[in-house]
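Please find one structure pasted underneath; my questions will follow.
Of the protein chains in this complex, all but one are displayed in their positions.
We call the chains A and B, going by the order they appear; numbering starts again at 1 in every chain.
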Amino acid sequence: MSSITQYLNLYRDNRADVHSHSVELLNESRDDAYAFLQDKSLPDKGEEGFEKTSIEDMFSPDFGVNICRLNIPVDVAASFKCDVPNISTLLGVVVNDMFVPTATLLKNCPEGVTMMSLSRAAKEQPEFVGRYLGKISPKDNVNVALNTLLLQDGVFIHIGRGVKLEKPLQIVNIFNSPAPMMSVRRVVIVAEEGSSANILFCDHTQTRDIDYLSSEVFEVSLAENSHISICGIEESSNHTRRYQQVFVRQESGSNLYINSSSLQNGTTRNDFTIDIVGEHCETYLTGIAIADGEGTVDNNSNVNHLAPHSHSNQLFKYLVDGKAQGAFEGGIYVAQTAPFTEGYQSNSNLLASTTARMHTKPQLLIYNDEVKCSHGASTGQLDENALFYMQQRGIPKDVARTLLMQAFMSEVIDTIPVEGVKDRMRHLVEKRLSGDFMLCGECGSCK
Amino acid sequence: MSENKINNAPAADEDILRQATGDEYKYGFVTDIETDIIPQGLSEDVVRLISEKKGEPEWLLDFRLKAYRHWQTLEVPNWAHLKIPPIDFNSISYYAAPKKNAPHSIDEVDPELLKTFDKLGIPLEEQKVLSGMAVDAVMDSVSVKTTHKEKLAELGIIFCSISEAVKDYPDLVKKYLGKVVSYRDNFYAALNSAVFSDGSFVYIPKGVRCPMELSTYFRINASGTGQFERTLIVADDDAYVSYLEGCTAPMRDENQLHAAIVEIIVEDRAEVKYSTVQNWYAGDKDGKGGVYNFVTKRGLCRGDYSKLSWTQVETGSAITWKYPSCVLQGEGSTGEFYSVAVTKNKQQADTGTKMIHIGRNTRSTIVSKGISAGESENSYRGLVKVAPTADGSRNHTQCDSLLLSNRCGAHTFPYVDIMNETAIVEHEATTSKISEEQLFYCNQRGIPTEEAVGLIVNGYAKEVMNKLPMEFAVEAQRLLQVTLEGSVG
Partner (left out) sequence: MDNILLNVNNLHASINGKEILKGINLTIRQGEVHAIMGPNGSGKSTLSAVLTGNPSFTVTEGSVDFHGKDLLSLSPEDRSHEGLFLSFQYPVEIPGVSMVNFMRAAINAKRKYLNEEPLSASDFLKLMRQKRAIVELDNKLASRSVNEGFSGGEKKRNEIFQMAMLEPLLSILDETDSGLDIDALRIVAEGVNKLKSQENATIVITHYQRLLDYIKPDFVHILYKGRIVMTGGPELALELEKTGYDWIKQKYND
């Protein structure tokens, strides 16, 4: 029996509750999703592209879903002190699957910018939100349908035409629950023509010994000449499972930067599907994974070039220690309709223990001869010559190792377009690599 | 004749240019000889009939039946990046043999057959045989003639058809058959194990370097048949052999199925080079006809410091689906894969290799050059796996794709699985079109575009072509040139 059945039964048995605690716009797609899912199952390791992460297994435990929207009290201010130094952000907090705006956000959110609870936005402006919700993600994807079926809340971000937002938007996702729980979130990001914004997502798990499952679907649309950066930093717990699917549609002249970094986690699977439908777009998809214990970080990308003259670049680096496993499956697709494409992809990995595993599959699918595409993947260890050189200069071996690992990651960190976020990442990676990550002690999230 | 070719290899370049005009598939003729074909269809009785016709011992019939029963439980695989029309396995005849079977001297070989192989450039008559090469000629399902057998026998080298080997060296065959490619391996391996008709058997004893190239020439002739040959090569400790495989087929409208198995065992410090120039009929411009080439090739580097090197030039077949692989079990063993795959018109190829590192300090190198033209689909698919036991292993993979038209597809699917932290594995891939600067430069020097493409492609593929034995390199180079005629744009 597929683990999907328990979610279908949950919906069937509690349909009235689900609907009454939600809003019409979110409710209206649920029955279609239910019908679609009837004979479906979630992908397991037998399925191409899921060799290292079984979504079936991820979803199989009996997680609670907060259908009746019970409020789990979390003292947001007390729990979140790890702010980003040197930059001030417009901050919103998502506790499990409930969006909580901060006072500064409510006060300082500039004209033309919306960042709010998805369900509230859907309730207050159903027509406006309906223009974007469910429009980018495919309806025939099993996990998207499951997300649609049980969708609770999430974030709605809208950057109006021509608005150039200086301050980064920041969403802090906090997991906190006394019992095993699944949260079902949707993030809709809309950048109108000529707009620009930087968005930062930070994932934290507070109750670190509780099992969580997070189902997240991102729908991101970039109108002509818009400019969006999205950085995600995951510092959860080894009991946290996350399946994040990011769907992006890029119109002509748009520029997208995504960084997805897992610094601490349980099982993480990220899918990126980026459709470049306009000409002269730029796309950067980057990520870092530091996995140890029995963790898994599995990134899967599909950058689809459907129009001419666009340029995409993917860069992922992994450090895998302990009994952890890393997986990267990257894809560049160049359609016949996309001449003059440049697509690059690089994946480098360090294995730091005898039991660590790395699986990589960088793929190219090319249907056009006017292209420049390449990919490179390497898996190995730290450079022995560099280690000795540093030791000769008096740097102890363990310090030298840490410095080299940081250097290894810095190629990715250097691509982050927001200085403050870049510094923050550097700091977090340094702390993580020198082993005192867990001893941060500055806030509830890291205790 | 062949001597000249070898000594004057540089001059051959000019030949290539001269000959490379308007050459269609020149091996597309049909030989009119009497053939013994069994009725179409596959059943246990057919398996028994094949075994009976070949006068096989009980254990081999058992092996076939087990394979057949297993095959029945399998479904046609569909994971490759290929569009394969459904194959009706009951409309194929699983055994076709020239009627004058098992000749004892050249006089007994059907003269039509000799002519066929002459046309292919593979003379079998004693006075003409190629001096640097021993040939096993396989027509449809059956080995027709093996040259230089006696000379090789002096060194203790066994080179004969696998049917003969079953009779004359049953212990050796029994010891190795199906040990590298089990009949349970995959759909087509199971099918082959059930119905394989013939193929070559090679055994190089301890410490012997085989003094000449061993070669098998495969020819599908009869219509409505499949070819299911099986090759088994064993190189004992410190032995060396270089083995060549060539293949052609007549032009026919319907598709012919070729599902072969090659098994290679390499013992301590031994080395095997296996080279293929695959030129099965690829179908016509509209994709009608052509051979389906679904082959399982695998070698086991069982011995310490053993080495296995695959080199392939793939230009033919409507659909190619093969992954010559190395299982690197012995400490310090080495696996190599050098491939050029050319597709044009509506050809499809999904080819690559697997390097399985098990032993310590094992090394592998993969160089794959894909060239796609017309509306063809050309995919590289490869696996590099480093087991937890394979300390200090190294792999380097380079796979490049060259596109010659904007209607073709060039794809890369490399799988890399590392389970050992002391391994170093590198993969690089590029995809690009033929350089317009290079073309223009050639044009400016008076070289027409078609010829220039041939030259540039040969340069692009040189790293692989250089790995071929001299006898094959010239043929392969010419083949590349001819294959690419009319495929620019």
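To be clear about the criterion, contacts are C-beta pairs under 8 Å (C-beta built on N, C-alpha and C of every residue); 3 or more make two chains touch, one makes a residue touch a chain.
Worth saying up front: this structure is predicted, and the values here are computed from it rather than measured.
Asks: One chain isn't displayed here. Which of the visible ones does it touch?
Replies: Across the whole assembly, the hidden chain touches A.
Asks: Among A:135, A:164 or A:397, which residue is in touch with the absent chain?
Replies: Answering carefully, the residue with contact to the hidden chain is A:397.
Asks: Of A:35, A:106 or A:407, which sits in contact with the chain we cannot see?
Replies: Touches the omitted chain: A:407.
Asks: Residues on chain A that touch the omitted chain in the whole complex?
Replies: 383-386, 388-397, 399-400, 403-404, 406-411
Keep in mind that, in the parts below, only the chains that are shown with their structure count from here on.
Asks: Any idea how many Å lie between the Cα centroids of chain A and chain B?
Replies: 45
Asks: Quick check on the complex: what are the chain A residues that touch chain B?
Replies: Per the stated touch rule, the residues are 48, 336, 339, 349, 351-381.
Asks: Can you list the chain B residues touching chain A in their complex?
Replies: 79, 388, 401, 403-434
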